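Our next item is chain A:
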Amino acid sequence: MSLIRAQFLIQGLGQVRLETEFEMADQGVTALFGPSGAGKSTLLQALAGLIPPVESAGTHIATSYGVWQDPTQFIKPERRGIGMVFQKQLLFPHLTVAENIQYARNRRHDGPRFDDSTLIEIFELSHLMDRSPDQLSGGEAQRVALARTLANAPKLLLLDEPLAAVDRGTRANILNALTQIKSEYALPMLYVSHQWDEVIQLADHIQIIENGRIKRSETLTTLSADFDFVAQQEESAGAVLMTQVVKHHPEDALTEVELGRQTVLIPLLDMPTGATVRLLVHRQDVSLVKTPVLHSSILNTLACEVAELHVEQGACLLLLRCEKQYFTAKITARSQRILGLKPDQTIYAQIKATALAPLVRHHG
Partner candidate 1 sequence: MRALTLLLLASLTASTVYSSHVQAKKEQATIAVAANFKLTLEGLILDFQADAPNFSFQLVSGSTGMLFAQIRNGAPYDLFFAADAERPEQLERDGVARAGTVATYAVGQIAIWVPNRTQPWQDFFREHRGSLAIANPALAPYGLAAMHLLETGLFDNEPKLIQGTNVHQAFQFVDTGNAQAAITSLAQLIQAGATQSDFYLPALNDYPQIIQKRVLLSENTAAEALLIYLGSARAQRLIESAGYKTASSLEQPS
Partner candidate 2 sequence: MESDLITLGTSLKLAFFTTMILTLLGTPIAWWLARSQSLFAGLCIPLLALPLVLPPTVIGFYLLLAFSPNHLFGATWLDWFGSSLAFSFEGLLLGSIIYSLPFFMQPMIIAFRELPEDLFKAAASLGANAIDRFTTLVLPLSKHGFLIACTLTFAHTLGEFGIVLMIGGNLEGETRVLSIALFDYVETLNYERAHLLAAGLVGFSLITLTLVQWATHRGYRASSLSTR
């Protein structure tokens, strides 16, 4: 089922900024991924009704809530029931944090509701409620902006690079919160970013946009298995492995998760058994051995197959398949020669537990 079917045609200053079809599923998180200037924000703004009809003539937006725009009508942004989080926080400077949130609550749409205590807890706002926006750090302000948007009970959450201007701690908090909201509330999200690592931690569907046009629309799993695509991403780019919590080992500060028939140890998590955890694996953190090593400081050894490999300028990038999921490893060409690695070969990937820091909040 699709939530939105749209045909965008946005023009401004005499040139076309966006001309594309767009379709969004009614479940999960859809990410709009592409370089700066590709038209991501424009698409989001047009969807929210923030681009005036004169600039968006020729745009059709049909949603499961009704038609938002076609040549004969234009539903105003305030009547679309969307929630929008912008790249920079846009808190109302004359209102306190609590008043900003109340402002949104007073104008609630009819999406899933979040009460104050939930918002204060997931965005860690308890000590900020009486402050005025000019007394907040960038990260604090963005957390408040998200809480305000959710207090507004939107039916669709539009996120325009919400992590672009915040510190690492806030980034983790917000990704965490969004993951939690995704698993606990039926709130569709459209997440715009040019950071692959952000996208894979949250998204189920990924749409790739370039030069004002959507080029591909894939599930995360399909895209992760596309070696050509993965190889194009920046050096530090990672991949995610979907795992489920098996049990916790508080005495070792470790949590055991399962990946198909294999288990992985990661730093202790505060999540119930059976919960899905996305493990972010960076290609530099993976080392390969031909036979499993029993006595090693590295706790995790995953049996994998080499799906594809590519050697270039003394380095070798490998796409590994493990329990039907894909991730990459990067080793030297010399190691590849010594190990005699070739496609379909079984290999063991060693990953330090501490490198597998998932998004979710750590214990304590």
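In picking the candidates, the idea was that all candidates are chains of the complex that A comes from, given by their letters.
Basically, contacts are C-beta pairs under 8 Å (C-beta built on N, C-alpha and C of every residue); 3 or more make two chains touch, one makes a residue touch a chain; residues count from 1.
What you see is a predicted model; the values in this text were computed from it and never measured.
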item: From 1 or 2, the one in contact with chain A within this complex; value: 2
item: Touching residues (chain side chain A, partner candidate 2) in the complex; value: 45, 48-50, 76-84, 86, 88, 90, 92-94, 103-104, 107-109, 133-134, 145, 148-149, 152, 158
